[in-house]
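Scroll down for the structure; my scribbles are underneath it.
One chain of protein is taken out of this complex; the other chains stay put.
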């Protein structure tokens, strides 16, 4: 199958990855209502077809925090990408760099920030608030030392949501994977992955967490260490503590509510990712795209606004930008592509988004993406 | 299959129970429109994601009629539970007690209130209005003697609704079950159930009704006795008669309409279960969740309000509480779990609801369930 | 399969009848949008659950044009019923009489009005406006002579709509049936029908039309005679012509529009069937139930209003009456039942509607069907 769309990479990943991993990427929490809303609410928005405008020049570049983007898209932090393809974070970071878009490394990446930085420009760095502040401090300092330009501080995971698919598939985090694969035929049924990742993609530790789990030689309990370390006592005041260690831009990820957006601004955040964690945390909350306009109204002038959740095409990107986002992040889109075919597939997927965005700009008469606004949308 | 959600217990029950019993639990009346609305209307409500609130302390306990609930959930009266697992009412009552939530015994339970009380705290007691008032009086006195703290008086069954699935499956109530199982292979196809319930779970009488059907040694015609005894002449005035025998709190179950809610209050009821009998009575009526806010407006300050119908997760529980319920009752959720795996499964199902409620509280920033209100919901 | 609902008779008819006949009954015109709307719009209406009303007395009888109905339901005119069961019109008329509801004989029935009247009370008589007025006159006089109490004058068939299913199934009206059955295995595949109807249910002529097609001994071209005789020049003025021959009540069938309803009143019609011919004529028009309230507003005080289209249960009947109908007619419901099991099945189907209507009345607190009104519905 030739992949024509982001959805096709999903199908290819479904074939290549052990079920337990595919379900982990694909699923959302509980009944997956919010996951569905993310996609459906984007689909329901109508672009406004315009014709006979001179579209010779088409500028889809933008700039955020002084960093140029060749198009208004970035790779969202996705945990354990090193399990979807050999040293997955490195591969994705390379594809992103080649495409001129930022890659954001997850706290629970398989590759460390140092490993990624040896192969590609220093990634944006995503951080969860953990109970062990000493450890957090060292993580921040490592990212700073590696040259990460932006800190993405994820706030919608004070506690992990429950994803039914993971319970059903028997997934219990990275640590349980080896037994799991031994016990089942899931691995054997996917020899491409087995060879590429399982045999040749080691070590399968969570790079940033490895040090914290002292004395552990065996691949155990990284995720359970994480689960215990999510800190639900965090408040906006704690952002001060982060600020003292991190002097670069801080983007708060996981805000859906106007009051929270204002609070983030007041607490000194430089940007926001309007997000519900791709429908993986509290199921039943609104779609991120539906939250965007009101947040843009409230703080759009004062902060950089990003959106993630449900972006499946360049058309979706244009919709989000028309409603107030500076750029979009994609999560599953690149995780599927990575699982489907590593760096090359991520690169092709990004080309697809770019081509789609170009068509969307041409047929809405938008010559410069920085000018995208509500006039590109068709409302009754 | 590991059960991750309430829906998974449904699937497990489907496998374990004779079809005739599973359909009885699962079905609704007529075209099952109201059954669908109960679930769909809950699903359509959006929770409001909030972040960066100190959620260290989380209090999901509540108190009703002086009785503590460890969480705002109770087991709704479900008839014939002793057919889904051996002495099913006892098993469910034990699981409820261990979880710190109330169990409500149905008028048409297999186990008597005395049998349940020997194994667990005295259950809430559910009563249908029957024509034989002398018999009703004796039932009420037995419940009182057993120590039942609350009377649940079900008013939405002046006549039984028609459930097409039961007609199709050949179900004609408990009395017909033995022949049924002999004639078909339904029982043999479910050996786990056959051993547990059919052979070792006797007697299969309706505990509370058995005495009324005098002279009957054989397992016959309990339900047809019931069917003939539903009393459609009952009015609010008859509540006085009940009140004379029962001096504890009376909760009227089966109210959807504001006028009826006011009438119940005027007639001296202490609480209401906003309910359409789980979509098993008059098909085509509104969902119970859609009826809740207006009833809460009208009588919420003066009565304890409960909701049942369509509750399938802890997220649903939070939605109902945000709209004015003190607590929710679950019907099919526990009946499925009981059919799937007896007491242990009911206990696990309750843990699941609790864990889901916790996530929902943490991500809506609700530290105390007693404070839940409309500010936890996202409305446009 | 035991039939629990109207939908179950549909399934039984599907099994028993040659496909060509089943599709003829079941289908609607074009994309069947209106057929779908008839059912969906009824389903979307919410009944209002009321409790604790003394429902001992339940009166579902009504009276129209001095004729008592045991319940507010009648059998709509359905063409060629004698092909669904042996002498089908007679069987249905008997079932209707036993149930105390009117049966309306179609212009294109297999049995004549005289044959029906020998076996049951004289039926209501349905008439299409035909070009051959002399023939029409004789039909009206035969109906009058037979004692038909009411004339149903169908106005929504100035030209036949196209039903794609009939084209696909190869159905070309009654006349083509014999060849059709010879050529295909459709008849052989349905031996019950073959014996009952095809071999023993003769003659297979259209009773009322037979005389008009003079000289025809063979079963040919009745429907094509009909098709050529539909008269699209008819206007309200022509009702005068009918009135001169028919002095009993005239019910105009096939009105959806308020202006047409007013015109019918002005032209002297005594009643209306709000109808779109069961979605068999102009696809894309509104559902009959959605047309009812405005027509009831406009002429409800001055004419008897009936509704047909999409009635599948006693619950639907109550909804229609709450919105202004005096009674409902059912078309497919009885055609399916007749095809499924002849008179006995029609009788059981009517019992089902009655039982459903009783439950609906009891749980909406409606003691007398003549009092049904909008207060039985739940609107936001």
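A, B and C label the chains in the order they appear, each numbered from 1.
The working rule: a residue touches a chain if its C-beta (ideal position, glycine included) is under 8 Å from a C-beta of that chain, and two chains touch if they have at least 3 such contacts.
Predicted model only: the values in this text are computed from it and were never measured.
Trainee: So which shown chains sit in contact with the chain we cannot see?
Mentor: Those shown chains that the absent chain touches are A, C.
Trainee: Check each of C:8, C:26, C:283 or C:378 against the chain that is not shown and name the one that touches it.
Mentor: Answering carefully, the residue with contact to the hidden chain is C:283.
Trainee: Going by the contact rule already stated, which one of A:15, A:53 or A:202 would touch the omitted chain in the full complex?
Mentor: For the chain that is not drawn, the touching residue is A:53.
Trainee: Tell me where the left-out chain touches chain A, residue by residue.
Mentor: For chain A, the residues touching the absent chain are 1-2, 4-5, 8, 43, 45-56, 312-313, 315, 319, 355-356, 358-360, 362-364, 378, 380.
Trainee: Applying the definition given at the start, please give the residues of chain C touching the unseen chain.
Mentor: Its contact residues with the unshown chain are 30-31, 33, 155-156, 158-162, 164-168, 170, 232-236, 238, 254-257, 259-260, 263-264, 276, 281-286.
FYI, only the chains that are shown with their structure count from here on.
Trainee: So if I superpose chain A on chain B by CA, what angle comes out, to the nearest 5°?
Mentor: For the C-alpha superposition of chain A onto chain B, the angle is 90 degrees.
Trainee: Per the centroid of Cα atoms for each chain, what is the distance between chain A and chain B, given in Å?
Mentor: 42
Trainee: Centroid of chain A to centroid of chain C, CA atoms only: how many Å?
Mentor: For chain A versus chain C, the centre distance works out to 60 Å.
Trainee: Which chain A residues reach two or more other chains?
Mentor: As it turns out, chain A has no residue touching two or more other chains.
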